[in-house]
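All protein chains of the complex are present and in place, except for one that has been dropped.
In this document, chain identifiers A, B and C correspond to the written order of the chains, with residue numbering beginning at 1 in each.
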Amino acid sequence: MSTFGSIFRVTTYGESHGKSVGCIVDGCPPGLPLVEADIQTQLSRRRPGQSNLTTPRDEKDLVAIQSGTEFGITLGTPIGLMVRNQDQRPHDYSETDLYPRPSHADWTYLQKYGVKASSGGGRASARETIGRVAAGAIAEKYLKLAHGIEFVAFVSSVSSIVMPFIHMEDDRLFPQDFWELLSTIKREDLDKDPVRCPNKEVSERMREYFMQRILEAKAANDSVGGTITCVIRNVPPGIGEPCFDKLEAKLAHAMLSIPATKGFEIGSGFKGTTIFGHQHNDPWVKKDSHLGTKTNYSGGIQGGITNGENIYFRVAFKPPATISQAQNTATYDGVDGVLAARGRHDPCVVPRAVPIVEAMAALVIMDALLIQQSRKTAASLIPPIPNIPPTMNAMFSHSTEEVKAETST
Amino acid sequence: MSTFGSIFRVTTYGESHGKSVGCIVDGCPPGLPLVEADIQTQLSRRRPGQSNLTTPRDEKDLVAIQSGTEFGITLGTPIGLMVRNQDQRPHDYSETDLYPRPSHADWTYLQKYGVKASSGGGRASARETIGRVAAGAIAEKYLKLAHGIEFVAFVSSVSSIVMPFIHMEDDRLFPQDFWELLSTIKREDLDKDPVRCPNKEVSERMREYFMQRILEAKAANDSVGGTITCVIRNVPPGIGEPCFDKLEAKLAHAMLSIPATKGFEIGSGFKGTTIFGHQHNDPWVKKDSHLGTKTNYSGGIQGGITNGENIYFRVAFKPPATISQAQNTATYDGVDGVLAARGRHDPCVVPRAVPIVEAMAALVIMDALLIQQSRKTAASLIPPIPNIPPTMNAMFSHSTEEVKAETST
Amino acid sequence: MSTFGSIFRVTTYGESHGKSVGCIVDGCPPGLPLVEADIQTQLSRRRPGQSNLTTPRDEKDLVAIQSGTEFGITLGTPIGLMVRNQDQRPHDYSETDLYPRPSHADWTYLQKYGVKASSGGGRASARETIGRVAAGAIAEKYLKLAHGIEFVAFVSSVSSIVMPFIHMEDDRLFPQDFWELLSTIKREDLDKDPVRCPNKEVSERMREYFMQRILEAKAANDSVGGTITCVIRNVPPGIGEPCFDKLEAKLAHAMLSIPATKGFEIGSGFKGTTIFGHQHNDPWVKKDSHLGTKTNYSGGIQGGITNGENIYFRVAFKPPATISQAQNTATYDGVDGVLAARGRHDPCVVPRAVPIVEAMAALVIMDALLIQQSRKTAASLIPPIPNIPPTMNAMFSHSTEEVKAETST
Partner (left out) sequence: MSTFGSIFRVTTYGESHGKSVGCIVDGCPPGLPLVEADIQTQLSRRRPGQSNLTTPRDEKDLVAIQSGTEFGITLGTPIGLMVRNQDQRPHDYSETDLYPRPSHADWTYLQKYGVKASSGGGRASARETIGRVAAGAIAEKYLKLAHGIEFVAFVSSVSSIVMPFIHMEDDRLFPQDFWELLSTIKREDLDKDPVRCPNKEVSERMREYFMQRILEAKAANDSVGGTITCVIRNVPPGIGEPCFDKLEAKLAHAMLSIPATKGFEIGSGFKGTTIFGHQHNDPWVKKDSHLGTKTNYSGGIQGGITNGENIYFRVAFKPPATISQAQNTATYDGVDGVLAARGRHDPCVVPRAVPIVEAMAALVIMDALLIQQSRKTAASLIPPIPNIPPTMNAMFSHSTEEVKAETST
């Protein structure tokens, strides 16, 4: 359905041909400073036309808060968000009325719904992601303010041009500087780069190399895919529900729900299947206030639950299905034919998809964190148990002081 | 939480130290023939001790249906399933009382719950998957009987020994025979092979090669990971919900919720990011009753919705964290030390994980299919609309004939 | 939260001081003719200012469909609905800044959220019900077209002026003509009456009697409560989920979620507790195509599941908390004082609440019906079972003929 999350929950609506797209964010903590500009920043980062890698169309996508705040502060009630569609006229889709576009959702939407929007696969439009990014921006703001949690996604490959760290060297899955990068990379630095690649030197090389191919691709009206790597920093340990709602499972769900994604891997990922257990295990080591791990092949999650280390994962985006060259295919009625080329489209969506990945990650962390906070507060209010076996190692010590702070609930 | 699915819904319980493990399956269609043997088959396939690749322990894991059937037929009410734990005595975990095991869930469970089961990460036990496999067997039985849907998972790599088809050749992502294999592979053939590898010749080569390493690993008390590829055949088009609950998103969620998984890719997956759009797009072509695609890089899903082609995906399993060699790590209190080796464990879980992957896939398809059946039936009952624009291409035209045709969906 | 329903699902947003109120309706069957006028009718019926019993303010409340339809037909995707707030200026609430209004949600909202909207209990505004009525109108349209299901609610009491049929006579719980009325009452007839009371003669007597008191109440700036009775006709048998989601439980949930409600009773209700079992049991009797009941104390639901008879229930509305007379109470800080009278308000909301009751009833039936359609279609696709015990009385025998017969359900 169009709802994501359990107690921090976003519900989206909207196709490209309607009056607006938007969402309702339910369960936002009250008392959070929130104005439209907080949301607009991420919306603008997903807009097309930001580099010559993406489409030159200029969409405004200005968000308007409909409810849930007053005087710039959240009330705890549902936050309605709306972004007008600039152009609601049914487009000239005469060609696509005959042909379901290859690898698009035109035919599957028709199979699902039995009717077809003039735009083909109505909700399978990039505009559907506006609601996600808007909602994610709210989650991010809370998580940053209350917990210092940071989300940074970046382009780690475009077509076969791959950042060095995702090649395995010798015995080590990642080169020395990979985990360092994850700990230091900043969104503002990243945005100075037109492909949102983190390291200046690396980025330079990448661009030189692939710009040519991209431009060729564009010339040829073709498209290329890529991968996005995302790091989440400062997530407290204990977040994520065991069994079906492991944090990596929710992240995988979130990422594979983004249009055009084909894969997800966390921590050591697919490469990690090729080393031995004694290499893959992350040894414990004392760090500041609590335990940490020497290596981080686990990607910050063990048994579905965060351990306080950086969470990092990689998402695969296929080359966009919309290409501007003629394609041999068949009509809805099964007659072979040629779907003509038309329009201009993004030859490469990964740079624009960066804020979408961040937004979906923020939605996952926010919901999981609120659920865990409920459990932890609830456990802390149980009076001390006299004869608990020492091996149970009870942490939530229920001291009078802490309980006092909580009991006003 | 411990519930998966919306209208076909499984809820599991159980740790290794309790009286039993099991689940409740809610929303099973009534009138389905179902006896314990239907479920036991898959449970037995996940049992350890089936080859020298897995642990020699012999677990019985006999399932008992508690409710929801009578005279071997489902009533439509919740099906309670229970598997007794053979040995409920708290084990001797004195060592693990001091040390959180590296890359295990001991420490994260303690962070989450503030108390710790004597077994460490209570629910992060392989026994937790029994409930999933049992529930999945019910879903599978229905889907096979009512729709002819088949689920076959197989081991596609162990450590760095990889089946040839997941290497890319030239321009083609997959060798000629890959998609053929997906269409023909059978579970019974697969089970004749101790590593559950599909092709006799390939399997032979794989075993020769890695058995040696596995046995070395076993000797050295080490462990290895691998990947499982799964194909789902005969899923009707139109299954899967757009936006957040795209079918691939649900599959990713399901797969990453299996213990020890680190990655998921569908269709062309990560490799697919390296080819051009014009290569990746699957052209439409007339097949029997409806449209199909020439290639299947989409993996049977477009815009989150099935197109009737084979669904296939690959799942990464890390090397098991439980190894029987001493490890340098730290105690709960942060003191460096050596966690001694103990016990015998699976050096490689992928062969046993095959039925778990199939089960989770079946749970996803079952739920999505029931939701779509509801929609389709609902739409078919709307009286004909007089002046529907021809471009809307309305399929569910509500005539008696067509409704009849639909119900076979 | 702000979401209602499982597979037909409405999520609402909006307070009186924001830009708009509205909702997202997810899971609407595709191919349903739907334009704004379909929704506006019910919205207008809930508007104030329709009789001298209600407030004379004139609110426009024009709904705008944002998404989910094209050419006046639903696409199956989420339907965004928006109604602008005419006046978004923060009102002069200086008095209510000091005093939490008695029996209002001002104080409880502050306890819940820790911040307070200038309007007091933000979402506890009558405007919150706009989203419900809009969503309900969509459900109603589908249910009418596809199943002939009708919802008619009417005012059955205002203060202590009670329609005769809810008094018990002798042994009978209801007078002769009560069930007849339920089968025949029509919305258009009802709307001719300013209090929405069904029977002309009865209505006349009611008005004569209570108009005087209402006007007195109005003069005295007081308020009165009442009850609404609702009948749902033509619901097919088999709707509603056993155990926790019995149809009456969902209806009770829906009704008690309407602002100002204090009670719900179905069928024989509270009065039914006073007669004997042999009187209360509804004997079966052959009716047309299937069984029916002679009496209908069950209210059309047995074991949580519809039996095809009329569903009827009654909802209690307390006198509105907003009264325009001075009240002795205390400030937020606990200081005794007098909250002065201000403004004009509805002395009696029950006539306006009629479409809200209908809307919530429609949401419940719609969701339950879609879930049952899924089950029924799923069961009908299981191949015939050879040796089913005759006592299992299998209905869904899966022959082509019967499936056809079923789809009209």
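In this section, contacts are C-beta pairs under 8 Å (C-beta built on N, C-alpha and C of every residue); 3 or more make two chains touch, one makes a residue touch a chain.
Note that the coordinates shown come from a computational prediction; the quantities given were computed from them, not determined experimentally.
Of C:H17, C:R46, C:R123 or C:H147, it is C:R123 that touches the chain left out of the display. From the options C:A37, C:L62 or C:L291, the residue with contact to the unseen chain in the full assembly is C:L291. Hidden from this view is one chain, which touches chain C at 1-4, 12, 93, 97, 99-100, 102-105, 107-116, 118, 121, 123-124, 128, 157, 159-160, 217, 222-227, 237-246, 248-257, 259, 261-270, 272-286, 290-291, 293, 297-299, 301-308, 316-323, 325, 327-332, 334-336, 347, 372, 375-376, 379, 388, 391-396. Looking at chain B, the residues touching the absent chain are 1-3, 7, 9, 11-15, 17-24, 26-27, 30-31, 64-68, 70, 73-80, 82, 90, 112-115, 117-118, 122-123. Not every partner is drawn; the one left out touches chain A at residues 6-7, 27, 29-33, 70-71, 73, 76-77, 142, 145-147, 236, 238, 242, 370-379, 381-383, 385, 388-389, 392, 394, 396, 398, 401-402, 405-406, 408-409.
As a working rule, only the chains that are shown with their structure count from here on.
In terms of the distance between Cα centroids, chain B is separated most widely from C. Distance between chain A and chain C, defined via averaged C-alpha coordinates, is recorded as 39 Å. Averaged C-alpha coordinates put the centre of chain A at 24 Å from the centre of chain B.
Centre-to-centre spacing of chain B and chain C amounts to 43 Å, using the average Cα coordinate of each chain. Across the assembly, chain A contributes residues 1-3, 12, 112-115, 117-118, 123 that each touch 2 or more other chains.
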